[in-house]
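For this depiction, one protein chain was excluded, whereas all remaining protein chains were kept in their positions.
Up next, subunit A:
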């Protein structure tokens, strides 16, 4: 699987935010959508913020998606994205309301179908 790691991670999550778990803003939810703003990379970002910005390059991801990609807990991604938003490097918009989301059952059936297709 992509990025699959057996065993425990070598680098603990607190290192990504230097031990900070309280984001500088409270507006971010699990499904808030993060989008990278255009513009040159400032270059001197802490590694994890850099990585998050890299993950958002050219697209948008929700907070949980970014967390899954970076293999960090959601709390850490919140802190990272809040820091990036403060610097104007990322914008966030509130989650898509649940009414606009596809039916959960349908998604489940599609997933089951996909699994059945797989060898």
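Everything that follows uses one rule, which is that a contact is a pair of C-beta atoms (placed from the backbone, for glycine too) under 8 Å apart; a residue touches a chain by one contact, two chains touch by 3 or more; residues count from 1.
The working rule: contacts and distances are computed from a predicted model.
As stated in its UniProt record, the chain not included in the shown complex is "histidine kinase", which appears among "ABC transporter ATP-binding protein", "Cu+-exporting ATPase", "Glutathione transport system permease protein GsiC" or "histidine kinase".
Among A:34, A:70 or A:90, only A:70 touches the chain left out of the display.
Looking at subunit A, the residues touching the absent chain are 1-23, 30, 40-41, 43, 47-48, 50-55, 57-59, 61, 65, 68-76, 78, 118-119.
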